[in-house]
Every structure is written in C-alpha cells, then in structure tokens.
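Every protein chain but one is kept in place in this view of the complex.
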Amino acid sequence: MAPADQLPSPLRGIVPPMVTPLSDRDTLDAAGLERLVEHILAGGVQGLFILGTTGEGPSLSYRLRCELVERVCEQVAGRVPVLVGISDTSLVESLNLADYAADAGARAVVLAPPYYYPAGQAELLHYIQHIAAELPLPVFLYNLPSHTKLSFDPETVRRLIEIPNVVGLKDSSAEMIYFHKVRRLAEERADWSLLIGPEELLAEAVLLGAHGGVSGGANLCPRLYVELYRAATRGDTARVAELHAKVIEISQRIYHSADHGAAVIAGLKCALSCLGICDDFMAEPFHRLRDAERRLIQKHLAELELPLGAPRTAGRSPTPG
Amino acid sequence: MAPADQLPSPLRGIVPPMVTPLSDRDTLDAAGLERLVEHILAGGVQGLFILGTTGEGPSLSYRLRCELVERVCEQVAGRVPVLVGISDTSLVESLNLADYAADAGARAVVLAPPYYYPAGQAELLHYIQHIAAELPLPVFLYNLPSHTKLSFDPETVRRLIEIPNVVGLKDSSAEMIYFHKVRRLAEERADWSLLIGPEELLAEAVLLGAHGGVSGGANLCPRLYVELYRAATRGDTARVAELHAKVIEISQRIYHSADHGAAVIAGLKCALSCLGICDDFMAEPFHRLRDAERRLIQKHLAELELPLGAPRTAGRSPTPG
Amino acid sequence: MAPADQLPSPLRGIVPPMVTPLSDRDTLDAAGLERLVEHILAGGVQGLFILGTTGEGPSLSYRLRCELVERVCEQVAGRVPVLVGISDTSLVESLNLADYAADAGARAVVLAPPYYYPAGQAELLHYIQHIAAELPLPVFLYNLPSHTKLSFDPETVRRLIEIPNVVGLKDSSAEMIYFHKVRRLAEERADWSLLIGPEELLAEAVLLGAHGGVSGGANLCPRLYVELYRAATRGDTARVAELHAKVIEISQRIYHSADHGAAVIAGLKCALSCLGICDDFMAEPFHRLRDAERRLIQKHLAELELPLGAPRTAGRSPTPG
Partner (left out) sequence: MAPADQLPSPLRGIVPPMVTPLSDRDTLDAAGLERLVEHILAGGVQGLFILGTTGEGPSLSYRLRCELVERVCEQVAGRVPVLVGISDTSLVESLNLADYAADAGARAVVLAPPYYYPAGQAELLHYIQHIAAELPLPVFLYNLPSHTKLSFDPETVRRLIEIPNVVGLKDSSAEMIYFHKVRRLAEERADWSLLIGPEELLAEAVLLGAHGGVSGGANLCPRLYVELYRAATRGDTARVAELHAKVIEISQRIYHSADHGAAVIAGLKCALSCLGICDDFMAEPFHRLRDAERRLIQKHLAELELPLGAPRTAGRSPTPG
C-alpha cells in the first residue's frame, strides 16, 4: 500500500464534509457525484469525509449509504483518505457500515453519540469504549450536541484519548471555550487530530492549535479554506483576517436562505447546482431551495468572486427538478 | 377478517409500549418475549405498541426490528391491534419497515418526526404529508420533543388532522397545556384518537378527554392502568386518585434507579426480570441496572403490592446476566 | 385581629395574581386599581396576590411597588389575605419589601429564586433557609423556571417543607409530573398549601389534590375559576370538563395576541381595558396591544359570554393611550 493511501497521524488540513448529490429520495446523482469529488480534490484538500451531517448521512437509506461509500472510495482511489460517517442510533448498524467502509477502502470512520435517547457521560464513555474495540478502522469522535443532544465532556475526552484507535475529534459544537479545553487534553497524544467543524471558526481554531477543519464550504470552494488553513498555520494574521472575512461573507450570503437546521446544506447544494456541479435535491424532511432563493444565491455567487477553479462545461450540467 | 382484527376508530384504552426483551445486543429473548406478550394481554389492554421509545426501537438493528414485528404479530394473532413504531431519520427506512409491518399483520404504525436534523414546522408538515400518502397502514403521530427536538405545533396538528390515514396522536411531551389545546383540535375528527404518553399524566388526561394512554408501566402491571383508565372514563374521582397515587409511587420507586434518559426502560426491564418475565439486557448505549439497584427494585416491588396476576413458574425464569 | 384577617392554614381556593393597572411607566392607574380590586373580590376569591409575574412586579420601580402594597392592603382591609411578591435578585431588597408589606398589613409573601445568576439546588436551599429566617411573614415558594432558570427540585422541596414559616408552594412550571411528585411531599405538612399557577391546569391539579390556583384569568372573570375550583373539589367531573373547556378557550383567544413572554398579561390588561375596568399600559419592555389586536379581543370577549358580573358605568372607563 502506498504511503499516500495511509491515514496521516495526526490528520491535518481541510477535510471537507461532502454533500451527497441526489437525483431523488433514494437515488444518487452519480454524474454529479463524480464531478463534485474531482472539484473538491482539485482544491488541495487533505481528506474527504462522507456521510456526515452535511452529507445528509442519517437521512439516507442504508442501501444508498453503501453505494455512496463504494463509489467514492473507488473514485478517490487513495489520493486522499476517505472518512466515513457511521453515526447511528443502533450500534449494530454502525458496525455494519464500518465493516462495509473498511472493505471499500475507507481509511477512518467518524462517530457521533447515538442521538435518539438522552444519555449521559457514563453511557457515552462506555459506548465509545465498546464500539471502538470492534471497529475495523480508526475512529474520529464527532461532537455535535445541537444534533445529538450530548457533548463529549472534557473529562470524557480525557478518558477516550487513551483508546489507541480513537485518533481524533471533530468539534462542531461551535463552543470555542470547550474547544480550547479539549485542545489542551489533545496535547497528550501526538497522533491525535483535533478538527474544527464550523468554518466560521476555522481561522481562530487553527491559529490557536487545531489540526484542521471539516469545512462545509469546501464543497463549493475548497481552495479558500485550504488557503485559510495555510495562512493560519504560518501565522499570517493579515491574510487570515482577509480570508476569514470571505468565509463569514459566504456564511451570511449562502447558508441562510432557509429557516431550518439544514439551511447550510440547502445553500451549499443550491450553489453547487448553480455552478453546474451537481443536483440540489435534498432528502426529506428538507427540500431544495425555491426559485427566488436560488436566484439570490446566484447573485451572491457572482458578487462573492470565489476562487472556484475552471468553469464547468454546459453539457455536464444537471437539470435540477 | 374478524372485527377484533380491525383498528377501532377511535382507538381507546391502554395501549402499552412494549419493552423489547433482549438476550444480547442483536438477539431477542424469544421466550421472555412470549411471556411478556401474554402477561400484557392478560391485563385487558386495547392494543400493543412495539418498537416505540420504551421498546428501544431506534437502538435495534433493522433485522431485529423485523424479527420482532413478525413474532409479535404472529403471537398476538389479532387479539388486539398491534401498532409498530417506524420513526427513523431516513424516510426510506420508515417506509421499508411500514411495509414489513403491514405484511406481518400490524394494524397501524406510529411515527415521530425524523430526529437528527433540527427541522421546523414547515418541514414537519410536508414530511408527514409526503409519507402518509405512501404508508400502507393508518398512522399515529408521535409527539416526543425531548427525543426528537421538535414538537407538533397545534397549528401543524390542525393541518395534519385533515389527512385521512392519520388517525391519532400520541402525546409524550408531558406538557398538559399543549395537550389540552390539541384535544380541542382533535374534536374535529370523531375517529381520531388522542393518547397520552407519560403514565403519570394518564389520570388527568383521561378525565379531561384523552382516548387512552400508552403507559410504559403497563408492561409490568397492565391491570392497574386499565383500571385507572376505566375509573377515569366513568368519572370516579376517588378511585382515580387512589390509582393515580399508585402510579406516581411506581414512577418514583421503579423509574429513577438510573440517571439517564432511558431510566424508565431500565427500571421496567429490571422489574420484569425480577418477576421472571424476561431478560433485562438493554441495547447500547445503556445497560441493565446493577445488583444494588436491582435489589432496591425487588424491595420496592414487594412493598408496592401491585396487582400482577398469576405468579411465574420458576422454571421459565431467565438468567439475567 | 379578626379571624377573616388571618392566613388560612392551608390556604385554599382561587388567589388571583392581580395585574397592576398603570397609567404610565411609573404611575399607578389608581381609579382602575380600585375597580379591579373590587371586581376580583366580588368573584368569591380566597386571597389576592400582588406583584407577581402577572403583576409585572419585577418591571416596576421600588417606589411604585410600595405604593401598590399600601393601596391594596388598605382597600382590601382584611376581606381576604393579601400576598405580596418579593422576588428579587437582591436578597436585601426582598427583605426591604417584605418588611414594608408586613407593616402595610399583608398576610404572606411569595418568593421565587433570585433570577439573574444560574444557581444550583444547594444555593437555592441555603438561600431560602437564610431568608425565611428573617422574613416577617409566612412565605410561599414560587416555582417558575421559565423565568428564573431554576426549579425547586423535589429533594429541595422536601428540605424546605421543614421550615415552619414556609407555608406553601405556587407551582407555575406547567410540568404536571413534577407537580404530582411535589404534591406527595406536601402531604407531610397538613398546613401546607400547594397552588397551581397556569389556569389551563387548574382542573386537573385540583382534581388530583392541589389546594387551589393562582389563576391569571381571575383578574378578568373570577367567578369562572372559583366555580371550576369548587366543581373539582366536589368531584363533579362533568361540570369540571365544561368549565375547563371555557378556560382553555379564554387562553387560546385572549392570551396569544402578542408573541412574547408577557402575552398573557398583555391580553388580560387589554380585556380589562375593554371592559372599562383599568388602563392597559404595560411596563417596558412590553407595550399594550395595538388597535387591531384590541378589536379581536373585544370580539372574543363578546363571543365567550363570560360571567363577568355587573357592567361598568361608562363614566368610570379609563382612556387607554
């Protein structure tokens, strides 16, 4: 196996949480998926995370999740490590998907707490201890209390950091005080990777010690986040401020067209559709943006002047429904 | 098809949310399941609800959920209607399970909002409208915002009540002001059934117009809840107060041995195991009560003097691990 | 001192939380106040609670609070006990107001936890223990976590019930499971009074053991709540259901004209103003309902056919600004 095929330790850089191009409730937009993967990889990212929150993982059927894992791993072909979200309310189903991902060539899995029952830290600790022992791949913890109703308390992280195949944490809590506390804990493990979720916090997180970011906007404009990451790692605060301002602008203009908890995904998919990259169909209970919102996104995209790479050929453009 | 085989319209009475007897993470305690079903039916209940929150539905593998549906429908054999929980984060998987349930002979499905993404009322309304049109069975809405992060707002209920195969709502919000408002709306549909979830609220809900209750304690002691329901429907407030006091006592003594959001289930399973009815294994991330807690539950059971029906024969008792 | 002047032990019945008629930010509507007190007392209530949440207590200057206490105690003149809200973020100010109330002839004080800092149960317990020892009057605890961010946990109530001059609890949590648990605790003290706050829960609370209610709607229509209380105490479930339906209707039609946490007060004051009883000025940050909302309230009042007592003479009607 070539070195490029391995999971870096720690994993550093931008690892986009890929949206899942759909042409219907239970059908991948296969051509759009291919274009999207190449679009993202061309931006210089250090990994690809599929079936996360941005990827609508929990909304997809298991059949489709497996198909996606298969296709992406095959297409990426070891150019960067593929990380697969296996969060589930059923531990058995998480393990099933993890096994599938390992067979398909994924390099790691990403795991949030089970998200139906309100559990406590004791249950969370034991859960991760149990499942980690059975997982065929290294696992990143995924902290997203807005969706799971449960945060990995620092004291729980302190214990979980002792498990060898727990190799990092993606923090999407958007609570930077929490982040700084966990970062101190993460110093215990030189191979541990602490990644920040919300792209609006990428600048400060990397300036103050994060290993990278799982930035949703990197679906749209991977170079921007890769450059921001690099500017932050070299301490170029002027450049960081400039790129950070662009990130905030994207957030304000693209991610707030809908009024629900998947508005970021709806905005991203709409923008990708405007660019001819993939369909903007969304799994229930959400739906693609309407025409008025879409026109506004198109206007914003034009004004934002993003470094988007080569233009798409019209012939490959999907027909959003 | 015999009349007993139909779903009453409206459904009235006690419809216990059955716990799922497990002997391991992905294995039913089949003998315990048989005993439990008979124990519950012997109490005079008007239906059986499986794969709900109390049934640990979301924590079980899809394979096991299907096995449970199959076994229960076969055993119940039309004596009471079987209702099957199909709540899921993926609409496709909800439909898959509903189809399975219909084929197995279930009489209705029960559906909470998808529980991963924070959605709004507009999404919830469209979601139910979409899925209801495709369901092969009548559907009860399931309101449980503590677990799903989303309540069926009265205005949304007003709209959903217009869908013919939406036949009722189980309210587990524990918010009685909300309940009273929804009850007024439910008057619009004579065939609609409004059921109360938390058994601690069964007395007042039925006194003030609920059609029945989905009382977890009816796993343990179905007669108590059936009698309370009957006393309330005939306006016997003295008897209601007496039985209500017993219900509160069970709640305080049996359901608070653990300190997490599945403590009720842990207490119920432990008590059922103490009575020799079924195993108390719990799906991750939870676990059965420990010895000290179990001894306390045994003591409480003895003191509570519940009307439990005939004693179990020792030979049928499982060996809890 | 005449017996009528004493605080009954336990206090039973309807104790309206009086709105505070204002003609300006720091000026009482003195004539309206007089009319309102008589209107309420004519309805057969068992006490009068001023400077509570409905009374906009925390929004008023200390000077005005004292003036109100003075005027109300003088006017009521022992016909029913007057209870004075002394909740404050500063213990010293609570004590100051309690002393003032005692001198003016109030019979009890009502005290919520201090509501600025998020405190815990240990702090709450010590706080009540400290202040109770210094209060010149019996004290009712006031549970309103939506406003104070802190509930009196049952275990804390168990401890506080041991303090002689803590004589009851007004529960405005709207959580009936909590209520039932506290009610069991309250059985320890025969002189303890457990009162329900939200009027939408008055029926069930009294049916299941509450001593009475602090019903905001009794500002408008005291007889309705007094009758509901009486029907519930004598177990007349048919009459309870009928009156309860009326209460829910008032709640839905009068209390939801505004979209904020003081909508009930705004609706009550508007309705009282429509009836010519008092001004509907509200202390900042709230304001009286606008004309369109007011017309709707007038329409609802006409349709509701409330037992409102004798009509007001036009000459005494205030001019709402």
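The chains carry the letters A, B and C, assigned in the order they are written, with residues numbered from 1 in each.
We take it that contacts are C-beta pairs under 8 Å (C-beta built on N, C-alpha and C of every residue); 3 or more make two chains touch, one makes a residue touch a chain.
Keep in mind the model is a prediction, meaning the values are calculated, not measured.
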Displayed partners of the chain not shown (whole complex): A, C
Omitted-chain contact residue, chosen from C:I14, C:A106 or C:L124: C:L124
Sole residue of A:R71, A:H130, A:R159 or A:K181 that reaches the chain not shown, by the stated touch rule: A:K181
Sites on subunit C contacted by the missing partner chain, in the whole complex: 25-26, 53, 58-62, 64, 89-93, 96, 113-120, 122-124, 126-127, 130-131, 146-147, 149, 259-262, 283-287
Touch list for subunit A against the chain that is not drawn: 174-177, 180-181, 184, 198, 200-201, 203-204, 207-209, 235, 237-238, 240-241, 244-245, 248, 251-252
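In this section, only the chains that are shown with their structure count from here on.
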Residue-number overlap at the subunit B/subunit C interface, same or different (half cut): same
Subunit A and subunit C, separation of their C-alpha mean positions in angstrom: 51
Distance between the centres, which are taken as Cα means, of subunit C and subunit B, whole angstrom: 37
Sequence positions of subunit B contacting 2 or more other chains: none
